[in-house]
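Heads up, this is only part of the complex; the chains shown haven't been moved.
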Amino acid sequence: MKKIYNDVNQMVDEMIDGITTAHSAFLKRLPNTTVITRSDVRVQGKVGIVSGGGSGHEPAHAGYVGEGMLDAAVVGEVFTSPTPDQVLEALKAVDSGAGVLLILKNYTGDVMNFEMAKEMAEMEGIKVEQVVVNDDVAVQDSTFTTGRRGIAGTVFVHKIAGALAETGASLEEVKSIAEKTINNVRSMGVALSSCTVPAAGKPSFVLEDNEMEIGIGIHGEPGIKRVPIENADQITTTLLEKILADIDYSNSNVAVMINGLGSTPEMELYLVSRKVSQLLEEKEITIYRTWVGEYMTSLDMAGFSITVLKLDDQLKEMLNKPSKTIAFSN
Amino acid sequence: MIILTVEKTKKWMREIQKLMEENKEQLTTLDQAIGDGDHGINMERGFREVMLKIEDTDYDTVADVLKSVAMTLTAKVGGASGPLYGTAFLKMSMEMQGKEVDETVFKAAVKEAVEGIKMRGKAEMGEKTLYDVWNQVANFLEEEPVEDWGALLEVCQATIEDTREMQATKGRASYLSERSKGHVDPGSMSSFYIFQALMTVVETED
């Protein structure tokens, strides 16, 4: 896969400049950092919300910075958690005294780097809470292992926590709604082709023409199993059944996200969305709202993930609040 | 016997950098098999930055050099390996503070590093991570004098080999469950290079 870049070691830095220049109306880069914040950062009295992670998942996470969602995104190298000093800069920039919620995805690297930053920030007197998203049902949940990883469901956590924070809620309230969202969101993905990390220069794995990788994450790590490729309805059914088996969705209202991993055309994503609607209707689960598009990608990987979030009235209200960001506007 | 001086420590880092650069692709390939394919890139970047930082800086003590190394790795690597190696070198530095680095101090420093990795990564022996290698090195040093560096490297290599058939329960490879078997752990391999570089340095006359 050919890439468009100048110097592979400067790609992330130039991307950050590109993002903050293109959207200077509401985003800015903290000088000499890899932190992107709202241009009106440090909103008085508001709990700050910071997320981030390796790059290569665009529009995540900078695409969710803005009114009603994140206050800052900390950008790491491709597929590599950002370092504690950068996260610390973000925490310092957004805290207006009301404290900051860190939203991270459950990867060892992210957890360690963000926790180090949290400790440093607390030493500087900033109140920091953190929540860890782990929505990927492809991975076995267990306290003896790293546990599940966080994937596209994270976007709902950003939206909902961000919306509540905007109302002036306390750090505890914002943390609690983020945790409620995490407890009620499940996802699973499939890859039809690998991604290529620019600095690696070769695909992370190789799939034959008739193969797909079920239970893929968002870092080009291998999935759960490799199987012959099936049709859209079959793949969708496989993923959705695994999601629905994980928590009790019966009679509930849900938000659905069909997330493209990078190079799967929207046309194909909508075939998936169509089947998800049919299956949920059969099971008498009511779709409250659906998002279809690229929200949490894996560079140029072909494939998609399905996310289903079980809603209550509070979550519905927050999902529908206004947000002004690059990739999630209400 | 003095194991590390300021100069030797710098040389150690230079050797690590060389090995990480030479083996960048190998480490990346290993990480592609059971991880996300950036370990070589991370290590190469990290130790390149370390050399940029320490090469032309004057240090009074080995502890000072290693503190610089630790801060740089922590700030420039990211991912899982950044905080782990950052912590390892920071703990070594703390243990060496105000001391000459002879055999006893060196052994104590490695032990501290191992504790640091364990604490930071919440890792246990046998989880298919770089902790395995560090832990075995510490065990070896507890029994043996530091002279036999060849034997120490053999311990590393055997441990790397042991990780091959393990099922990962920590780090990114754990997402693969059963499928993580059959590949050696990339972090264990980069840890090997760290000790290999050390051997080169301590076995050369100044």
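Read from first to last, the chains carry the letters A and B; within each, the first residue is number 1.
As a convention for this text, a residue touches a chain if its C-beta (ideal position, glycine included) is under 8 Å from a C-beta of that chain, and two chains touch if they have at least 3 such contacts.
Please read all numbers here as calculations on a predicted model, not as lab measurements.
Stoichiometry of the complete assembly recorded in this file, written with the chain labels shown: A x2, B x2.
We take it that only the chains that are shown with their structure count from here on.
Separation between the centroids of chain A and chain B, computed from CA atoms only, is 31 Å. Contacts from chain A toward chain B in the complex involve residues 9, 54, 76-85, 107-109, 112-113, 116, 136, 138-140, 144-146, 149, 197, 199-200, 204-205, 217, 219-222, 224-225. Contact residues of chain B toward chain A in the complex are 28, 32-38, 40-42, 45, 74-84, 120-121, 169-177, 179.
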